[in-house]
Each structure stands twice: as structure tokens, then as C-alpha cells.
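Yeah, one chain of the complex is gone here, protein chain that is, but the others are all in their spots.
Chains: A and B, in written order; residue numbering restarts at 1 for each.
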Amino acid sequence: MEGNRPNYSVLGKSVPRVDTPLKVTGQAKYAADYEMGGMLWGKIKRAPYAHARILNIDTSKAERLPGVKGVITGKDFGGFKWGWQAHTRDESPLAVKKLRYMYEGVAAVAATDEDIAEEACDLIDVDYEELPAVFDPFEAMKEGAPLVHEDRPRNILVEYHWNFGDVDKAFDESHLVREDLFQTPRMAKGYIEPPAVVAWWEHDTLHYIGAKGSPYMLWRIMGRAFDLPLNKVRIITPFVGCDFGGTKNDGHALDFAAILLAKKTGRPVKIVYTQWEELTTCLRRHAMWVRVKMGLSKDGMIKGLYTNVVADGGAYARMSPVTMYLTNGQCTVPYKIDNFRTDTWNVYTNNPIAAAMRGHGMYHTRYAIDCQLDLMAKELGIDPVEIRHKNSIDNPKPGEIFYTVNKLRVATCGIKECIEQSAKLFGWKEYQKRERTDGPIVRGAGIAASAFLSGARLTGHNSCSAIVRINEDGSVNLQTGATDVGMGSDTAMCAIAAETLGVEMKDVEIKRVDTAYSYPDPGSYGSRVTIYAGEATMKAAEDAKRQLLDAAAKEMNVFPEELEIKNKRVFTKTDETRGLPWLDVVRAACYASIGNVIVGRGVSRKGTKGFSAKAFSTGEGDVGTNYGFAAQINEVEVDTETGVVKCTEKSAMADDCGFPLNPAIVETQGIGGSYHQGIAAALYEEFVMENGSTLNPNFVDYKRPRAYEAPFPKFAHVITNDPFGPFGVKEASEATSCTGAPAVVSAIYDATGVMIKDMPATPEKVWRALREKKKAEKSK
Amino acid sequence: MKDFNYFAPKTVKEAVSLLEELKGDGKIICGGQSLLILMKQNMLTIENLVDIKGISELDYIKYSDKEGLRIGALATHSAIEKSPVIKKNCPVLAEMEDNLAVVQTRNYGTIGGNVCHGDPAADPPSVFIVLDATYRLVGPAGERMVNPEDFYKDYLEVDLAPDELLCEIRVPKLPANTGVAHEKLMAQKGDMGIVGAAASVTVNPSTGACENVRIALTNVASTPFRARSSEKFLIGKIIDEKLMEEAGMIASQEIDPPADVHGSQEYRRDMARVFLKRVTARALKKATQKK
Partner (left out) sequence: MKETLRDLRFTLNGKQVELKVKPKTLLLKLLREELKLKGTRTGCEVSACGACTVNLDGKAVRACSILAVQVDGHEVVTIEGVADGDKLHPIQEAMVKHGAIECGFCTSGMVMSSRALLLENPRATREDIKKAIQGNLCADSGYVKYVEAIEMAAKVMQGK
């Protein structure tokens, strides 16, 4: 099927999203909007040190404050520790004997209102013994550096050393070899909705409503933390205001504290983080030092690539092992690289924890590699678009597979077309002929290309399930475990169900995830939702369809295989005039005999083939199902006197997501969020740290992208119909998350001759770089 | 936020006598767009909050050739931004407001509140300095006219007694052949200027020489900085690019700017030079374009 494009009724069309009417009227409920009778407000007490032993906690004064109903400390969790993998369980819900990052939680209070809870926190007396701390990963790796975790020598959480092909030989044979060091800063996730939770216990079941994109993770973690069988852990997801792979993907102090306080007090407990808490204590993008060495032939073909990456993982492990895999193991897409080697480390420091974020891992090396490619292209006199195009992986012919040197399986690859489309939309050829001005305002353009894996399969449980229920009145209920954190998966799933069943979007209703009633999907990360939930939904719909067609066949006196459903009508394939309306068939099915229940179930299976569990540690083998690709071109305007950089309106982007189930949603993501996140990363965003303390933990001093500076890029869909994704689908908007920053940095390079190797390109940084360039030129 | 005693006087008279009664322990709030942020984060503890947002007699924008421009302290930034009176008689204020924060701030925040907050990064004080404006304060003893330049004492510290109220800002009619401009270093529209500058240039129409120039910089010191040495350097000369560059250098060497996450001292120093130059050039252009 994947070769042709069938005539879809719903899929591939920009149908309106199912949840937006609720959102646009303010009716959509997010975690902080929930209230329960008798609810208490919780607050976390936080330590004012980056590294300290907790000698004693005296909660007596807090407990006596009128309105306080419960106080807990780290000890109350019974030594529970958690982490993404069994051997990385290094984190306690609240610090117990030692705290490892500034403002880590040490205690929590539940009270009748927020103000009292806050006051009570101030009344908790903690005796600390401050410990020497370490904030730089290179310092942390030195012998004798303070240890963040006693059982991790040299503060190294994970290191990989992979070797594919023969990089040294490749460099020897290269015409041009270059080594550069690039640096990416710590970044906030940037969502506006702070983490929030309401927890309560009822009928000895734990109930939890929280802003989480991966309810499965909490389901498993809380089951273990509170010693409950999974059937007594009820995780309910409300509407979620974005995730991007951070704290809303995983647990944090507020989740555990709310649950334990609810248990202790016997009342529901609500905790809503302030944006300050989010920006100081919650998960952020890693800061990485990315050393790349690349060898090119005279005509610009990449012969070999070496990456040496050191990452600051912060105080706890979380997902850093995966991060380092993605950062390096995925370097072999989108360009053909036959020789690849990497040495990489993730290091513990006493900084706040780093974890996944949009464009996870690949983001860092994409910046370095694409920017270095431009430096080398300049030396060789090759056009930046041309050099990327010629190095790109070709789109395999249907039925063929391309394997990278480290065995990533690429069945479809639209990168060449993405580059071509972006260049065409931008007018790249004509742009190169322009007359350059002397300044002070100069302009330039840059391109970046990227891939990103979709349908990630981490170890453990990776499958998704769905249930499609057809009610007696013809309406359809769809339940999957997949969580829509804003990316539109609910709409996509309804579209898949509607398409498969031959009904309209409005006939299908999807509800939020509730683990009491649906098996939770592992989560909204690794761009896996459409791939897995899509397949599960398709199968569940097909299962329900089969049951319906069985009943219809009896009514019409034909074999079920002879029937099809389209536009709410069941008809024979050979004679379309012979058929029955949808509702008639549903009634026949539901009222047959003493009555029938039409429930279709589906479980995703496709993703398991070819998965290599060892890939994370060897760098070899696939952890994704397929790969999305994107290219982006931006023009910038640089004020060479002040260093201020602005993106102009002239910009273009092309995205290969296999098959856009809903083109409008793909476009919004492409030209909207991910686009601006990329630009903002290049120009504005970085956490400024001093001895473990975040100096700019608010959206005034930590700049986020805003409307006035937003360019309106031209956009093109590139359709490749991948065989491994349901309906040919691949990820959308992760590859585009990786193209923004390097495109803008390259544009600055084109405009000024200055390559910013440590993002963001703040006005002062650009100003300084321009001065140094001038100085260097004068001294020649 | 902690609880406080709340008062909402409806007239200037009421407000002043209330402030007097509170014997220095009353804090004025108006639009609250600066103050509330501090209060919300518990950076300020207030015993008695005197809310003057209801004193409608202070909400006006008037102009007459004789008295010049008179802006009531409660005029919102938006009102100033959109006022036809301002556009006609003192457009630089509308220009400044267009870049001042975002619309939500401008709709509720007042010019009086901004002016009295004493943030050295704020735009209005520098513009009022170069416009040779006067602040009209009213206290129990009566009214007091203060020069904006003298009004700012230190970071968030202004020459306003606890029982005084800023009632009005007076801007004299612009002299002939004068151009006024405001500009600031922003990465995003509406940012506080990493550095900011305002200039008023008066040109002799026959000689083309600069008869008078007033320049003020923001965010380069703990109060607005009056670039007197640069002014002195330019007065009497026919201003060209080279001279403006030099005037910028003079100021940049005089100042001792702060360093923070938005800019180092070195950077601010150079930006002071750049913005002094740019804003003077624009003011000059406006002055020579006038008929």
C-alpha cells in the first residue's frame, strides 16, 4: 500500500482538531484546574545549597501551625529510589541524607491554603552540612573532584566509545580535515504550564491527576514507590500544556509529595509548581561540549566523522544514557557517513538535572556538524546547499532499505527533496547572486538539514494498545493509552479510527488517558505516538469493523470479505448500490440474539522487528522505527554595531514525515513551535549559572521567542510513505527542532563571517566575535 | 504576599492627607505593573497600600502653546501611545511608548508610576530629561516642582517624600528647529533596553550649527545619566557623523555601567557610544526636517 496514495476520506486532510473547541473557549481542564472536596494545598521545602548533607530536620513548628494537616520528609518514602533504568535508580522523591542540586526538595507540607503551606515550609528547620560541590563536567571528571554520587567514580554516569569503519584512514585520505569545538547551553523546556498534580486515595486505590505526557511511567513508578499492584494505581491525564520531554514526561518531587501527603492526611492534595520552581529545579536540556572532527574529499564528500561529546547531566541520571546514545549514535543520518567514531561522556555535577528535550540528543551534534560543514564548504568553495545535497542519503527505492554504517535502518529518506524544496521556496540560487552591503546592517542566509528517529523503542515495554467501542446508536468511543500533549495525537487517532471504520470525525470520541480503564501507552516521547498508537488504533478499528461486517454479512446474505464501509454505508465491493446504512448495521450487530457488544482491540506490533536492545551501549542497531527528515533555511539581519540578530521574513522549511495524517497540524508544528524553539535556541536561550544557582529563572531574564520577531516561513511537505509506519507515517517536527539553530547560526556566518560556536548568539556574543574578527584582520 | 491595610483615595487631597497620616509608612500603588511584581515575589513587605488608580482627576493629557504639554500622572502608557495630542505636539513620547514593554503593561501601567519607580533602565525618565520636563509633586506643604534629573537619586530611589504624590509631568513647548528621539538596545520589541538613549537637538536653521543638545542614557548607571560632556562637545558645532561618534566615545568613557545577565560592563560601555550616536543622529535629522 505504501507505494500508492489511496483515496482517503479523512486521513491526509487538514480536519479540525477534536480538542480545540474546548481549548478556545477556556473549558479545557489542565491539572491545576481540578478541585476535589476537602482538598489541601501542598508546597515543597527546598534546600538553599547545591550540595549538602542533611543532618536533621525539625518539622515540629510547621506541624503546629494552624491549617497544616501534614508534613513529610525524604525519610518518609522508606528508602525508595527511582530512575529510568534499574541500574540508574539514584534519585529519591525528596532528598534523604544528601541533596545534590540547588533547591532540591527536602520536605513537603499540606495545608488548607497555599499561603499557610508556604509559611509552614519556612518553619521547617533543617540542619545542613554544606559540601564541596562541582559544576563543570570537566572538573567533575578529574581525580579528587567532589563526588555527586559515591558509587560513581569520577562522576561519570555513562561513557560510550564506538567505532564504525576506519576513521583515521578516512582522515588520512581526506583533502580537508577540520576539528572544532561547539557548545550548547542549558535550556528550559519553555512550556507555559508549570507542572501540577492533584492526588487522592479512595477505595485503597491511588488516584492521580497530573500534567504528564507519559502516564505509563508514573503508573509503574508510583506502583513501586507506594507498594501497590498496578490495578490499584489510577493515573488520569487531564489536558496537558506541552511536555517536550521534560518534567511532564517523568516524575518530580511534587508528584511523590502530593501522593504521600494525600495518604497521610486522608485528603486530596494539590501541588502546583511556580514557574520559578520549574525553571530552577525541573529538567532542562543538557549543556554539551561537542568536539567534531570531519574529513572531506576535494569535492566536499564526507569521508569520516569523529565526535567527542561531554555532557553535563546534572545531579541525577534520569535519561542521560539515552541522551548520549541519541547525540552520537544518530550522527550517521541524514548524510552518508561510512566511517564514524565517537567518544562520549555524561557527567554528574551539582547542577539541576538535565534530561530529554525536543530534538533529544541529536540537536547538539546537528548544530556542530552542520555548522562545521559550512566552515569546510567555505574553505572548499562549495555552496552550503550543494554540499548537503550531495552528501545526503538517497531515498531508497520501494522495497529497498538503506543501512547506515552503524545499522540504522532507513526505509524512506526524503532529505534530498527537503533540501531542494527549501532552497526553491527560499530562492537560494538567486539569493547567492545578491550584492552584499557593508553595514552596519548585513544580511545572510544559512541552511541546516536533519533527521530524527520516530517510533523510538526503549527497553522495557514499548507497545501501545487501543480499544474501539461501537455503541448502539452508531457513535464510537476510542481509547488508547497515548497522550496528546498538544501535538494533536488525539485528532490523529480519531482520524485513523474514522477512516478505518468509514465514519466521520464527529462520530468518534476520544477521552483522556485513565489507567483504570485503558492500558497506558509508554508515553509521548521519542516521537512514537503516531507510530504505535496509530497502529494500535488502526488494528482496534479493524477488529471492530470485522465484527460489524460479520453481522452485516448475515443481514445481506454475503460473505464478510465482500463488504466495505465508506461514508457511513456498508456495501458490497462488487456492487456499490447494494448496501445498508451504518446505523442499521450497528443495530443489527448490537441487537442480535440477546444483544452484542462491539469492542475492537488492537496492539502495536510492527515496531518490534529489528529492534536492537544493545544499540544504546554499542551504538549499533536501530532504536527507532523509521526516520523523519527536514531542511530549513533562514535569512538573518545582523546589526554589526550592536550584535543584535533578527530573523527576516525570508525563510523556508521542508519536512518529510512520511505521510502527513493531518497536514495543518504538521504545518503548525513545523512552522510554529519547533521553528521558533530552534531560532530562540540560536539567539536567546540559555540558563546562566553561578555555582549551581540559576541566575535567570524567569521568562523576563530567560528570553523566549515572541510574536513580533517571528518569521512566517514557507513550508513544503515531502511525502515518502514509509513502510514501517501506519499509513506511511513518520515523526513530524522533531527533525525540524534540530534544523532551526544551525540554520540561524550558519546565516550569521554567511552575513558576517563569524561562526558562533557557543549558542546562543546573544547580541553581546556576536558583538564580541565581530570585534575579535576585526582585530584578527587588522593584525594580518 | 502578606496582607496589608488597603486605602483607595479618590482625590489628590484625600491621598495626600492619608499619606501624611500614615507618617511615612504608606506605599503608593497605581497601575502596579512594576510594584506588584515585587510584591508577588515577596521582595517587598507593605504595611499600608495606598491605591491611587481611582484618582481620575490625574488622568489627562493636555496641550496648549502657552503651557506646553501637561500629562496627568495617571495617564496610562497606552493613552500616551495613542493620543493625537501627543502625536501632534510631542511625538517622541508616542515613539517611546511603542517600545515600552507589552500592551498589557501599557494598558494599565501609568506614566506616573513608571517615572516614580526609579528603575535606571526605564525609558520615560531619559525622555523627560531631554525634553526639559518638570515633575509636579504635591504634598501636605503644597506643590513642589522638580527637575527629572534631580529626581533620581539611586537605584529605585527617588526624591519623593513619603507624604508626596506625583501629580503631573509638564513638557514645555518644543523650541523651533528641534528634534527629539529615543532609542534602545533590544533583542525583542518591548525589552527593557540593555542600554537606552534619548536626545533633543536644536539646530540653528541658517548656520546649521547645533544650538542646543540634551542627551540622557539609561541602564548605564544607577540613575539616568545626563551626558553633559558629550553635549558640551557638540554644542556650537555643525554636527556630523564623526562628531557624534566622538560624543559617543566621551560618554562611554565617563560611565561606569552595571553588568548583568543581559550585558557586561564592557558591552554596555560600547553600546552607550553606539546609541548616543544613533539617537543624536535621528534627533538631528528630525530637527533639520522641521520647517
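Heads up, the rule we're going with is that a contact is a pair of C-beta atoms (placed from the backbone, for glycine too) under 8 Å apart; a residue touches a chain by one contact, two chains touch by 3 or more.
Since this is a predicted model, take the numbers as computed values, not measurements.
Visitor: Which residue among A:F135, A:F164, A:Y191 or A:F659 touches the omitted chain?
Guide: From the options A:F135, A:F164, A:Y191 or A:F659, the contact with the absent chain belongs to A:Y191.
Visitor: Among B:R70, B:R144, B:K189 or B:R228, single out the residue that touches the unshown chain.
Guide: Going through B:R70, B:R144, B:K189 or B:R228 one by one, B:K189 is the residue touching the chain not shown.
Visitor: Out of A:L11, A:C371, A:L563 or A:I665, which residue would touch the omitted chain in the full complex?
Guide: A:I665
Visitor: For chain A, which positions touch the chain that isn't shown here?
Guide: Within chain A, the residues touching the omitted chain are 14, 16-17, 19-30, 32-33, 35, 189-194, 239-242, 244, 272, 274-276, 485-488, 664-665, 667-669, 671-673, 675-677, 698-700, 704-708, 710, 712-713.
Visitor: Could I get the residues of chain B that touch the absent chain, sorted low to high?
Guide: With respect to the unshown chain, the touching residues of chain B are 1-6, 8, 29, 32-33, 36-37, 40-41, 49, 51, 53, 78, 98, 101-105, 107-108, 188-190.
The working rule: only the chains that are shown with their structure count from here on.
Visitor: Could you put a whole-Å number on the gap between the CA centroids of chain A and chain B?
Guide: 45
Visitor: Which bits of chain A are touching chain B when the two form their complex?
Guide: Residue list for chain A touching chain B: 641-642, 644, 683-684, 688, 695-696, 701, 703, 706, 708-709, 762-764, 767-768.
Visitor: Spell out the residues on chain B that touch chain A in their complex, using ranges where they run on.
Guide: Answer in residue numbers: 185-190, 194, 261-264, 267, 270-271, 274.
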